[in-house]
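Of the protein chains in this complex, all but one are displayed in their positions.
Up next, subunit A:
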């Protein structure tokens, strides 16, 4: 019997992508709890399995067997579809991400565009869930999430446009290919293209934090103000899927930052490039995201919007104009 290798490849990548997303979502929760504990001079989960490594499994069992409450008065369709709308686009974005020069599910010419198109569905899922659960805290949270995401998409996309101008392509594999050969070739240090590239990376990273609703910009789930924000009415796995979607989005954000600025799978010293370098850089960025969450207090909502509209957007536009001028002159 002849089986088309393309179909086998498709199935292998489908299983691989879903497993990667789900495992990351589960074990990043463990990493977050351990890291939070050590930052606060605690030990963190240690009794459930060695180093508490079975904690995500146990939490998963608990969440899956918990009663799913659909409160009276909610919009049943929106309430049930919202967690899926957060999780599915996050998994689908993995399709376009090149982990190494051969390990990519689909080498799309417009990979960057695909990822940002899927990433913008995330906010829609949160909005629908919060609106559908007909809870005052959830609706306030939804309003905040939307204005926050609108404010931070702009500097993020302007920064990405800058990078696309430098690279001349939206194919993620080609963007990495242009940065091969050591850390002085990476876009973060590409000072010949624009002296503001390290700042551009900082803008991208801050916007990534805000887009994934992570502290210090976690306006969506501001526990001290809004109970649990958009997730207030979700119990059991409905909440679990939201939570996993959040971590999957962080993985996507860290991967995109690695590809665009940190040279993807390139080794900093020009030796043995490969998927391990991609993972090292990605997990370092994720570690930093968690580190920031547990060491910085939450900003006020006005501070959040002011940071975007008054600081990040002007700087990213300056960078855009500077880069285009440099590209034209040199």
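The rule is short, and it goes like this: a residue touches a chain if its C-beta (ideal position, glycine included) is under 8 Å from a C-beta of that chain, and two chains touch if they have at least 3 such contacts; residues count from 1.
By definition in this document, contacts and distances are computed from a predicted model.
The listed options are "Energy-coupling factor transporter ATP-binding protein EcfA2", "Dihydroorotase", "Sarcosine oxidase subunit beta" or "NADH-quinone oxidoreductase subunit B", and the UniProt record of the chain not shown names that protein "NADH-quinone oxidoreductase subunit B". Within the set A:227, A:267, A:280 or A:327, the residue that contacts the chain not displayed is A:227. Of the listed residues A:61, A:77 or A:325, the one in contact with the hidden chain in the full complex is A:61. Contact between subunit A and the unshown chain involves residues 33, 37, 40-48, 52, 54-55, 57-62, 65-69, 223, 227-228, 231-236, 239.
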